[in-house]
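Quick notes on the structure that follows.
Complex shown without one protein chain; remaining protein chains in place.
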Amino acid sequence: MSIPVLLFASYADAFGGRRIDVPVDSPCAVADLISAMRMLPGGHVLPKEPLVALNQAWVTSSHPISVGDEVAVIPPVAGG
Amino acid sequence: MSIPVLLFASYADAFGGRRIDVPVDSPCAVADLISAMRMLPGGHVLPKEPLVALNQAWVTSSHPISVGDEVAVIPPVAGG
Amino acid sequence: MKWRSSHRSQGAEQVPGAAVTPGPHGIEAPHTPYVAIVESPIDIPALMARVESSGVGAISLFVGTVRDLNDGQAVTGIDYEAYQPMAELELGRIAREAATEITGIRVAIEHRVGTLRVGEASIVIVAGHARRAPAMAATQRIIEVLKQRVPIWKREHYVSGERHWVDPTAC
Partner (left out) sequence: MKWRSSHRSQGAEQVPGAAVTPGPHGIEAPHTPYVAIVESPIDIPALMARVESSGVGAISLFVGTVRDLNDGQAVTGIDYEAYQPMAELELGRIAREAATEITGIRVAIEHRVGTLRVGEASIVIVAGHARRAPAMAATQRIIEVLKQRVPIWKREHYVSGERHWVDPTAC
């Protein structure tokens, strides 16, 4: 399966898109998605523990991803 | 001699004027002026240590008063 | 397009912990925080009006503005980008957490996105309360938490013409 992932700011620049499809095995947790993304062109920008949101709420790396979840991998935030 | 004293708010109400002349002996310190004011009608409103300004700056009760000083005896402040 | 917070019309978004004081004065319905990500300049008086109430004696505001210098580099402007729906949800969560911790607080927040020039306001946080200490504590708390949790990014424009996404976690 593959998971559509929303990207923003420096991550969108690095991965070359604001929405990419990441191939993963199923079932899959956030950590598995991040591992797969590290293999992609641009994956070097990801820090040790990237921020991830599922359905517009923060989750930790052990959180499972379900089909249909809105997944966003989020660069260091700099609001304010 | 007598000293013109500026009054405001509740003190102006109590002493019946925004500027009163207070008879004192010369030379005179702030404490002497306050003692004299306690004898006047309205003097009961003065607390133990009333606030006093000379020439628009705060002074303590031992401060001497010179002829020509702008003297204000000041109710508890409530700005803001 | 302004993506206005949908919480505003939902009764479920009322702050559960807010106080209702009985009496002829001081009757105060719990205030629903107002939050928005906006693309046009923030109207500060309009935002203040959102927390006004006859029971409010103190309003604290925090305004973040674009300055011309960051980490020693001359800045000419900033692009702000947001994960817009989540950013607004997260602002709403932060505002409601503040309202739960600070009974009677009234909060309004707008964060601007797009390209801002030096001197323009990127964020305005307004907190109203009967008393000043809780109002000031609320703005301070909200700006700190906002900078940790709201998915918004900024790309600085330098005098050299270069642009760079700011990474507050970088050494």
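Which chain is which? They are A, B and C, in the order written, and residues in each are numbered from 1.
Everything that follows uses one rule, which is that a contact is a pair of C-beta atoms (placed from the backbone, for glycine too) under 8 Å apart; a residue touches a chain by one contact, two chains touch by 3 or more.
Because the structure is predicted, anything quoted here is derived from the model rather than measured.
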| item | value |
| --- | --- |
| Visible chains in contact with the missing one | B, C |
| Among C:Pro33, C:Gly64, C:Pro134 or C:Pro151, the residue in touch with the chain that has been omitted | C:Gly64 |
| Contact set of chain B toward the excluded chain (per top definition) | 6, 8-10, 13, 47, 51, 53, 56-58, 72, 74-80 |
| Sites on chain C contacted by the missing partner chain, in the whole complex | 23-26, 44-45, 48, 52-69, 74-75, 118-119, 130, 132, 135-136, 139-140, 143, 159 |
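The rule is simple: only the chains that are shown with their structure count from here on.
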| item | value |
| --- | --- |
| Centre distance in Å when chain B and chain C are each reduced to the mean of their C-alpha atoms | 48 |
| Chain A and chain C: spacing of chain centres that average the CA atoms, whole Å | 27 |
| Residues of chain C engaged with two or more neighbouring chains | none |
| Where chain A touches two or more other chains, by residue | none |
